[in-house]
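Only one protein chain is missing from this complex, and each of the others stays in its spot.
Up next, chain A:
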Amino acid sequence: MWDIPEHSFYAMLVVFGLLVTATTCRLILARVKPEKDYTELRQRIQSWWWMIGILFVCLIVSRTTAIILFAFISFLALKEFFSIVPTRQADRRVLFWAYLAIPVQYYLVSIGWYGLFIIFIPVYLFLFLPMRMVLIGETHGFIHSAGIIHWAVMLTVYCLSHIAYLLMLPVQNAAAGGMGLVIFLLFMTQFNDVCQFIWGKLLGRHKIIPKVSPNKTWEGFIGGVLTIALVSGFLGPFLTPLNFKFSLLAGLLISGSGFIGDVVISSIKRDLEIKDSGSLIPGHGGILDRCDSLIFTSPLFFHYLYYISY
């Protein structure tokens, strides 16, 4: 009935297996140590079920549905960004135009117009927005505002839309299909967060950037990078057109850039003196808190893949 490529189907099963394992572990923990409070862990795992469930359903239903899902995620992320950063009251109408970039960008994705997809935001929108700002006539705080608005659109719309474009690339690994690429990127990015966290907990001593994120250590980073590169090396040929060697490199790229995305969003939150960017996803915070690494890994993985295979 549904047309799920074989390898992608197995990958989904593995992810569900991991979720079941996580849920089981939590239940055992709650049984063994009932005195501790596991609310956050429970919420976190529960939210994972929802996020993964929604993603897989959209991927399975149709390519268009999945693209709409990513457009909606971009919208939520951009809204969250604009809600926490200081923008001038006068710029409301500029922000409105920035929101309108989302349907346009994702429409370009859905028709597969690569040439315009790649330049629409950095050329046309980035030149249009300051013009709209000039028309308002308020020059006080102009640079500040222009910087914030452009960067927000860059991160949440332009970068994230690359995930959706993975679905439009001509299929080279028929056993995995376009959704194989998406699952690979999302899984490796999120798994990287987990690995860096676990290695940091196990061995962490030397802090990388104590001012931004005191829990980030060299041990966690290096452990994460090595684990991800290795896992990616074996998983890549299964889900992407890349061979072992190039998949290994893709893992290095995802791990390194995922780390950067994570700490960049952390810096934004530090600057604004907030802990979470929102409360949309129970146990995780806001959507930016969950998409932080993805913002950096998606365009980099996309262009790496595009360069190697297309």
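Rule of thumb we're sticking to: a contact is a pair of C-beta atoms (placed from the backbone, for glycine too) under 8 Å apart; a residue touches a chain by one contact, two chains touch by 3 or more; residues count from 1.
Everything that follows uses one rule, which is that contacts and distances are computed from a predicted model.
A.B. asks: One chain is missing here; what is its name in UniProt, given the choices "Raffinose/stachyose/melibiose transport system permease protein", "Cytochrome d ubiquinol oxidase subunit II", "NADH-quinone oxidoreductase subunit H" or "2-acyl-glycerophospho-ethanolamine acyltransferase"?
C.D. replies: From the listed options "Raffinose/stachyose/melibiose transport system permease protein", "Cytochrome d ubiquinol oxidase subunit II", "NADH-quinone oxidoreductase subunit H" or "2-acyl-glycerophospho-ethanolamine acyltransferase", the omitted chain resolves to "2-acyl-glycerophospho-ethanolamine acyltransferase".
A.B. asks: With the full complex in mind, choose from A:E80, A:E219, A:D262 or A:D292 the residue touching the hidden chain.
C.D. replies: Of the listed residues, the one touching the omitted chain is A:E80.
A.B. asks: One chain is left out of this view; which of A:A174, A:I209 or A:L272 touches it in the full complex?
C.D. replies: Checking the options A:A174, A:I209 or A:L272, the one contacting the hidden chain is A:L272.
A.B. asks: Given the full complex, what residues of chain A touch the hidden partner chain?
C.D. replies: That gives, for chain A, the contact residues 75-76, 79-80, 82-89, 92-93, 95-96, 99, 140-141, 144-145, 271-274, 276-280.
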